[in-house]
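Here the complex is missing one protein chain, while the rest keep their positions.
Let's look at chain A:
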Amino acid sequence: MHHEPQATSSETAARETAPPTEPVTLPTTRPTGCPFDPPAELAQLRERQPLSRMTYPDGHIGWLATGHSVVRAVLADPRFSSRQELMHHPLADIGELPPATVGDMTGIDAPEHTRYRRLLMGKFTVRRMRELTERVEQITAEHLDAMERQGGPVDLVEAYAQPIPALMICELLGVPYADREIFQRHTTTLLTQSTDQEAQYAALTALQEYLHALVLAKRAEPTDDLLGDLTTSDLTDEELTGIGGLLLAAGLDTTANMLAHGTFALLSNPDQLAALRSDPDLADQAVEELMRYLTVADPAVRSALEDIELDGRLIKAGETVTLSMQAANRDPQKFPDPDTLDLRRKATGHLGFGHGIHQCLGQQLARVEMRVALPALLTRFPTLRLAVPAEEVPLRTGMNIYGVHRLPVTWDKE
């Protein structure tokens, strides 16, 4: 699935002797016909200069990191800040950014970040998330039943990939059963490409209002769930509402696209699909490899708080660094034959959930969801296949989270 233009020997020589002095812009165009591969320029940059100068849309001259070790080093280094107001946006000139909204732990540094993270991380442990396995299995089975009743073709995104993470967030937050339909209607509106902006804005407002009301209800009558538990902490209602919103924003689209785009990747690699089908024990490894190969949440952005020497370059205080985790996850120095999807490889150490103190809080939940939902789908429908030619699957080009807008699939009836 990956055709990189073959470099002539004179080009290769030029590349080695003369690193580019001109700053680049963030490459975003994926190779045509390769829905799973990062833009080819990212690989060229990584090879020449894993830490390159980059021009930002607002005119800032900052940096672009594409090599695995550089990206990892920046993410692990507290001298690089996540503060939203310091960052230059890598893709759009949106002027100066405001500080992160209340409860948004992604856009702040220690010690403010530590306070939120400490209050939340006990709710997301490996053990606690594994205890949710049975619920994921139930929800998964219900949605597979519904698909089977309806018969193919169905849009896997709407029928499967979106509802599973949405319902698991409901479980986590403690959204009462009676409210789940409304909750899901709003999230679907929010996540669907075709709905107009006004409807999306209305859905967002409705969700925020809903979360606020939910927080007040938990405060009045604490229940045994994340929000209920947190009402006993020193978090304000505004902070709790913000945290609820962040979990929705961070946990829905990401997992939904991993499920849908992951299925698309498996259907496009029949040998890998067959391997996973024949060996359910491969699921854990398969999920890590799909995380590496697809890297749907990308890039991360940090800004230097002081002058920092890295990889032989000097990053000045105030400069923004864009971290291409998708390029890092295809670094041949870390992952041999990186452009091949190989479910049997050891893909741990991928940066698909980030690295450092902001590494994904919900990763153990996401793992449980993917480890259950992907094999269950393949087992239920042994003849699962795309219902349209692969070129017609609408890709989420230019969206925050990459993946597919829709994935029409079908199967043979018994």
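The criterion applied here is as follows: contacts are C-beta pairs under 8 Å (C-beta built on N, C-alpha and C of every residue); 3 or more make two chains touch, one makes a residue touch a chain; residues count from 1.
Convention: contacts and distances are computed from a predicted model.
Q: Missing chain's UniProt protein name, "ABC transporter permease subunit", "ATP-binding protein", "DNA modification/repair radical SAM protein" or "Ferredoxin"?
A: UniProt lists the chain left out of the view as "Ferredoxin".
Q: Considering the whole complex, which of A:Gln359, A:Thr383 or A:Asn400 touches the chain not shown?
A: Touching the chain that is not displayed is residue A:Gln359.
Q: Sort through A:Arg118, A:Arg185 or A:Arg313 and give me the one touching the missing partner chain.
A: Counting the whole complex, the residue in contact with the absent chain is A:Arg118.
Q: Which chain A residues touch the hidden chain?
A: With respect to the unshown chain, the touching residues of chain A are 75-76, 117-118, 120-129, 348-349, 353-357, 359-361, 363-364, 367.
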